[in-house]
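Other chains dropped; remaining ones untouched in position.
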Amino acid sequence: MDKLKIKGLIKHLSRLNYRNMYENDFFLTWEKTDDEIAAVLAVADILRGLREANLSTRFFDSGLGVSLFRDNSTRTRFSFVSACNLLGLTVQDLDEGKSQIAHGETVRETANMISFMADVIGIRDDMYIGKGNAYMRAVAQSVLEGYRDGVLEQRPTLVNLQCDLDHPTQTMADMLHIINTFGGVDKLRGKKIAMTWAYSPSYGKPLSVPQGIIGLMTRFGLEVALAHPEGYEVMPEVEEVARKNAEVSGGRFTKSNSMEEAFQGADIVYPKSWAPFAAMEKRTKLYGEGDEAGIRALERELLKQNAEHKDWQATENLMLKTNRKTAFGEALYMHCLPADITGVSCQEGEVAAAVFDRHRVAMYKEASYKPYIIAAMMLLAKFRNPADKLAERLDCGRPRVR
Amino acid sequence: MDKLKIKGLIKHLSRLNYRNMYENDFFLTWEKTDDEIAAVLAVADILRGLREANLSTRFFDSGLGVSLFRDNSTRTRFSFVSACNLLGLTVQDLDEGKSQIAHGETVRETANMISFMADVIGIRDDMYIGKGNAYMRAVAQSVLEGYRDGVLEQRPTLVNLQCDLDHPTQTMADMLHIINTFGGVDKLRGKKIAMTWAYSPSYGKPLSVPQGIIGLMTRFGLEVALAHPEGYEVMPEVEEVARKNAEVSGGRFTKSNSMEEAFQGADIVYPKSWAPFAAMEKRTKLYGEGDEAGIRALERELLKQNAEHKDWQATENLMLKTNRKTAFGEALYMHCLPADITGVSCQEGEVAAAVFDRHRVAMYKEASYKPYIIAAMMLLAKFRNPADKLAERLDCGRPRVR
């Protein structure tokens, strides 16, 4: 990216209205205005451009980014650490296993105790329906009160690193990848993206990606085709968000129970396994009751149910149904990774090895946007005037590697 | 805090004699002179003031703070990380589970091997009577020798993050909270603080807080009333410290077996559970012998002993006995957190929920001083002329968030 392009992006940014993001949190994309979404995408691109130009974007001389992962994580963990590092924050992970939280301490107390010098808190909590997002809001509310009460000297910004409702850092990275692949946001109108379920031999994958995708992509005038077998419905309130978005943006939101129908003529396909919403609700209840036998029975039942839909796989044949007139001769294949690849990571899975391999580099690039998206969310929350700050770095910043 | 106040604190600091703290460790408050204690409190306040003014106090361009926690820890871990971050040090935790230390390596060797670039070592080791503080001194002695022998290029400073004898970073934070709450150290003379045992349904809490409190607070002309059921004595040598302190400072140190007596007219109350010293000694012996059955028997016995004193709880009725003429209409309630709150974190505990709730914000502020206290201890150990360094930052420092 040359400096002129970065300058252009900064100019674009300076015209957007994102003042409500300052000193605020990022929970769900559908709570943000179009300008705010555009600002995150712009800042992410600018930060990437500055880094490519070996210009430091260390805006914090000290400060902590606190992370809490309630599920195993490699890429989100590294993305969060990378984003913090890019801006100058040091990450301290709250490892609940090593803490005293088991003592029965309240969320409010823990949230404040870890935040005395926290500028940002990133949380991943996606396992239980109705819990993850609620927990994040409780933490954010607690530290906001702590800040107002003078306990904390700064207000820690909460960044949702995946919850039961949305996965905004993933879907925004996906969006930026699409925009840059298709040559600009104005090129997307009328394009079709198929967000489809796919078979996986594993159990209980979160719904946050399909929900996040239909909740975000419908804002850009795209046709978003959600497809899944019967019984794999996503949360109705997010479908409602998608429907309204499509209306406003002049796009479309369709639903079907046919992978083929969704792939038909698609410019982008995003086939990915998830657990049925109803089953996730049931699981949340069983965990709450500590019903181990019930959980095991549910797991068996779900795996059996999954296995009835092994034909939901992104095969070569299905790819032939997609739009063959794109720059790649077929739809852009996307995945949040890691994927269940047939014959590679499992016997039968979400995608044929040849399809995955052909799109591998593009998918790695897709993933590479995530640290910048996270950093952009932070920057917009911590600075009143990010466009000026970024322009300063471009014009007279010091090198990252000196 | 305005700049004038910070300037005043720096002036006050520059008049104190703390030269022996340079290139030294912080084990126990009662090994430090009054001027040294005053210097820690002053530097902590100054660091907080500078941070509030968005002035960077990053004094290290690189360097490590090594931490070793031999017990689960959230707030002390985050406080240590925050303190290091504030000064520019990166924390590397020595996780004994992931190390080769089990091979039978000596303390001297491990201490040197982790310290090649360590400016500070923070240790929490509070579980066994006669062990924690001794271990810290062995580590400090080892790295001092390593430094003198030319193995290490700098002398790592040891900071006691809680041992079997004292919990200096906690009690100094408590002290700063009291001073700032009552409007200055000169307002404390004649005030009464009740350091009392309280019932908890848990087992084996360290004695370091009550010991640290009576060992420190008696230096400020306060009346320190220690109260606990029979059999819950603290270490006699620390009581002796408290008695002598009180004599010198013109304060008082009293002991009783009545919570009510201690609370009577108190300006500050600090009700907190701890294990009897004799039981802790016995436990240390049983662990040494690997006597698992003996340990379990001791635990049952202790919980039963605790349960005989469920009336040792900070109830509304007891709070009515305290000094009603303070700014809050009763005594300042303090706790090192997390507390056992009746009906919240346990059925019956150290404090009634209403009492805890009323003082919650104040307690969070109490806790918020700890990172600054730890950073102050480090700064005084690493710089010959901290007052000048701090003045520089106030007058022409660069911003923390730029």
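Think of it as A and B in the order they're written, each chain with its own count starting at 1.
The rule we apply is simple: a residue touches a chain if its C-beta (ideal position, glycine included) is under 8 Å from a C-beta of that chain, and two chains touch if they have at least 3 such contacts.
Note that the structure is a prediction, hence the values are computed from the model and not measured.
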Complete-assembly copy number [criterion: all chains share one sequence; 2 shown]: 3
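As a convention for this text, only the chains that are shown with their structure count from here on.
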Chain A and chain B, separation of their C-alpha mean positions in angstrom: 41
Contact footprint of chain A on chain B as seen in their complex: 48, 51-52, 56-58, 69, 72-75, 77-79, 81-82, 85-88, 90-91, 202, 337-338, 340, 344-346, 361, 364-365, 367-368, 370-371, 398-402
Chain A - residues contacting chain B, complex: 59-64, 66, 90, 92, 94, 98-101, 103-106, 109-110, 112-114, 116-117, 119, 146, 149-153, 382-383, 389
